[in-house]
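Report on the following structure.
Every protein chain of the complex appears in place save one, which is left out.
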Amino acid sequence: MTNVAGAPGAQPAAEPAAPRKGSETLHYARRNPKLLIGLGIVLAFLLLGLIGPLFVDHGPNEYVGPQSQPPSGEFWLGTTSFGQDIWAQFVFGVRTTFLIGVFGGGVAFVIGTAVGFIAGYKGGIVDEILNMLTNVVLVLPAMVVLIVAIAYLDARGVFVQGLFIGLTSWPWAARAVRSQALSLATRDYVDLARLSGRRTGKIITTEIAPNMSSYLVMSFILLFGGAILIAAGLDFIGLGPSDGVSLGLMLESAVAWSALQFGMWWWFVPPGLGITVIVSSLYILNVGLDEIFNPKLREL
Amino acid sequence: MWRYIGRKLFVYLLTFVIAVTINWMIPRFMPGDPVRSMLARASVGNPEALERMTTYYNEVFGLDTPLYQQYFSFWGGLLRGDLGVSVMLYPEPVTDVILRAVPFTLAVLLPAILLSWVVGNHFGAFAARSKILDNTILPLGYVLTATPYMWLALLLAWSLGVVAGVFPVANGYSFSLRPEFTWLFISDLISHWFLPFLSMFVVALGGWAIGMRNMIIYELEADYSNYLQALGAPRRLVRKYAFRNAMLPQITGLAVQLGTIIAGSLLTEIVFNYPGLGTLIIQSLNSRDFFLLQGIFLFVVVGVLIANFIIDIVYVLVDPRTRVQMTGGSS
């Protein structure tokens, strides 16, 4: 997922905060339709995932209605061929989607930024080794590794899935953070901190990270979206959380029970649409952020 | 030049070793007895056959020998091209099963990657022409990259296959036909190939368009673009240069995106029950055929490594900057 927002080359190193920067950022933020629309949709879905399930008085996998019903007043998104309420599955699935995004994206973010910062700041042999590691994990096709790894697990949960996704999808973030940290590590104020004998971790967290905070936020959003897509793929293959509900699992059962052949579009359209809308809103939100933080992109 | 290639080769070799090691480790260190759970799921009816298989797999896993010996014999088998015997299709060797599926996967994957790359790059460059185009093509591109491969495949199968009835929605060719070199069979093959290809192509398109758009904006603001415009060069020439230069990082992007796109093709195949590696993965998962699964894993990894290496070489040949630096051009 490097080809999405904030692609390489698009931004020079983050600049040290200028006094007026805050208000200027806000000024652009309020006027950026990409940011506002993206953020609006993401928040709306988050809200749906948070409170939607509270209004469903039966389990998402319970057989509560007539079988194979198209959307109606009673079952907003219709029912599966077993009589499960698709709306109920959808709102629970949205919740899982955010959960896996935060968790999988979070793990990847922590590993990626840690590796990137240390490699970029320390340089030398440490950089060499971490860079090699990054390249190796980058080349390995994450999804296929995940399939093999997860296939052997008998009991699977959202967190295990998120952990595995995080472990395989951090490399590009590490690369990006490394190049940013490299350019920042040579700045005067970092030199000063180093000369005054402060510890590496302290310098990274107090001097370097704040100066590239916007970049880090954007990396996290991309990892978040990527984790959602990977999780959906795994769920679809049948390696999702056992006995759970997710948008990917909905797609899986729709295909497994021939929703396609029976023309039950209400079974497979909503989950895919949900994923697409959430993830694309995240990406578009990210472009908006990029335009705000990176003056070069403000005008075309 | 050779130093660069040597370095790359080293990374790829290291990756391969790590992949093989992962492959070897997973069944041995995950909880449970892999042979028993595998054979339990394989639902082998004949007890005699079951016993034969159990003996065979126990031997292959060599669980009674020390770990390092298991590791080396694993490598030994691998280097002889022996990936074991499939449980699902016992006693067919895993390699044969995979080789039968690979052409189908490649037939969808290669044209989809290359065409989407070419077309996506042009779309992206086109988007950078004006604010209006940028604001329409760009969000569309993001929606496409955010689309799960299997979902678009489902939508296409449903709309063009089930509803419109234009294309078949399952399998690699009709069961009524036998593989042969006739027009009837080939046209049947193509009509089965088209929807998987199309859905791969469309999803991959978005990423390339976005990448190109970001790169070309950067190039259009580069000093040489500014200078050409100051000298009154037409936009056409400036764009031509910017496009060409923006293509170069997109070649590297091809390597980076490969893993994601391959994953996408596996998912797409599953929707269409297309007889490639993706469908094979699902089948092997359902019948707990871990030998087959791991064989596929190694195949994909090797394929990705080879593709990466080809892309590296192409990049060196295409970009005069790296080429000159490597051949030590006189200056």
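A and B label the chains in the order they appear, each numbered from 1.
The rule is simple: a contact is a pair of C-beta atoms (placed from the backbone, for glycine too) under 8 Å apart; a residue touches a chain by one contact, two chains touch by 3 or more.
In the analysis below, contacts and distances are computed from a predicted model.
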Omitted chain (choose from "ABC transporter ATP-binding protein", "Circularly permuted type 2 ATP-grasp protein", "Inner-membrane translocator" or "Response regulator transcription factor") - UniProt protein name: "ABC transporter ATP-binding protein"
Hidden-chain contact residue, picked from the options B:V162, B:A233 or B:I251: B:A233
Residue among B:V102, B:A222, B:I251 or B:V302 touching the omitted chain: B:A222
Hidden partner interface residues of chain B, rising order: 222-224, 226-234, 236-237, 241, 244-245, 248, 319-321, 324-325, 329-331
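Please note the rule applied: only the chains that are shown with their structure count from here on.
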Centroid spacing, where centroids are CA-atom means, of chain A and chain B in whole angstrom: 22
Residue ranges of chain B touching chain A (in the complex, touch as defined): 11-12, 14-15, 18-19, 22-23, 26-27, 30-32, 34, 128, 130-131, 134, 138-139, 142-143, 145-152, 154-155, 157-158, 161-163, 169, 207-208, 210-211, 214-215, 217-218, 221, 249, 253, 256-260, 262-264, 266-267, 270-271, 281-282, 285-286, 290, 293-294, 296-297, 300-301, 304-305, 308
Of all residues in chain A, those that touch chain B in their complex: 1-10, 34, 132, 135-136, 138-145, 147-149, 151-154, 172, 225, 229-230, 232-233, 236-239, 248, 251, 254-255, 260-261, 263, 265, 268-269, 271-273, 275-280, 282-284, 287, 296-297, 300
